[in-house]
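Got a structure here, written out as structure tokens. Questions coming.
Only one protein chain is missing; all other protein chains are in place.
Up next is chain A:
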Amino acid sequence: MNVNFSVYRYNPDVDKAPYMQDLSLDVPEGSDMMVLDALIQLKEKDASLSFRRSCREGVCGSDGLNINGKNGLACITPLSDLLSKGKIIIRPLPGLPVVRDLVIDMTQFYTQYEKIKPFLITDDRKPPAGEFKQSPEEREKLDGLYECILCACCSTSCPSFWWNPEKFIGPAGLLAAYRFLIDSRDSATEERLSNLDDAFSVFRCHGIMNCVSVCPKGLNPTKAIGKIKSMLLQRAI
């Protein structure tokens, strides 16, 4: 079975502008593979094709791509899910600068992540030398928040992040922000909320839920953002 691909190509050293390159791959009838496997086989034909990948099992978050118009991880997206639409269109994650082909510069994404201080702050008490215990109920609050692998599929599918990537934290950063806001061991809740209480950081989210629709780990950043908004409101009213 011949599978056709249209792949975004751009080498800034050579190309004046990005272009879509048509490629094809022979996939044995009755078999299936992930988009990442197909890309690796395409790279064997043309070694200049560039993309990021590492764990190849949906854990590291390196191979976030825009596949047939929807962001997702190439390593856990089967070709069989995409064949009904004919040609498979593969582009880099939208909104961030392209370094080369499918590789994007994620600096803006990480800058926003850094802003929310993604680590425990325990200013008013020393963390114990051994385990820092939580009750099962307290620990349960972190479920659905800590699993984020920072693949950037959500933030790069969010129009608010496209328009204001230097001011809006974005769904990935805000999911992590709520993960620390709700952590019973963290003592900087007030300081964290103060840093989010402007017109852009949180409130540029208008709840269109693109982030929820694309998250490869099935997480719900919109819900976490709603919780942050509630915390900010409770503090203000």
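Note that in this section contacts are C-beta pairs under 8 Å (C-beta built on N, C-alpha and C of every residue); 3 or more make two chains touch, one makes a residue touch a chain; residues count from 1.
Note that in this section contacts and distances are computed from a predicted model.
Missing chain, UniProt name from the options "Putative murein hydrolase (TIGR00659 family)", "NADH-quinone oxidoreductase subunit N", "Succinate dehydrogenase hydrophobic membrane anchor subunit" or "ABC transporter permease": "Succinate dehydrogenase hydrophobic membrane anchor subunit".
Per the touch definition above, the residue from A:N11, A:S80, A:T111 or A:S194 contacting the chain not shown is A:S194. Only one residue from A:V14, A:A129 or A:A236 touches the chain missing from this view: A:A236.
Residues 159-160, 163-164, 167, 194-204, 229, 232-233, 235-237 of chain A touch the missing chain (whole complex, contact as defined above).
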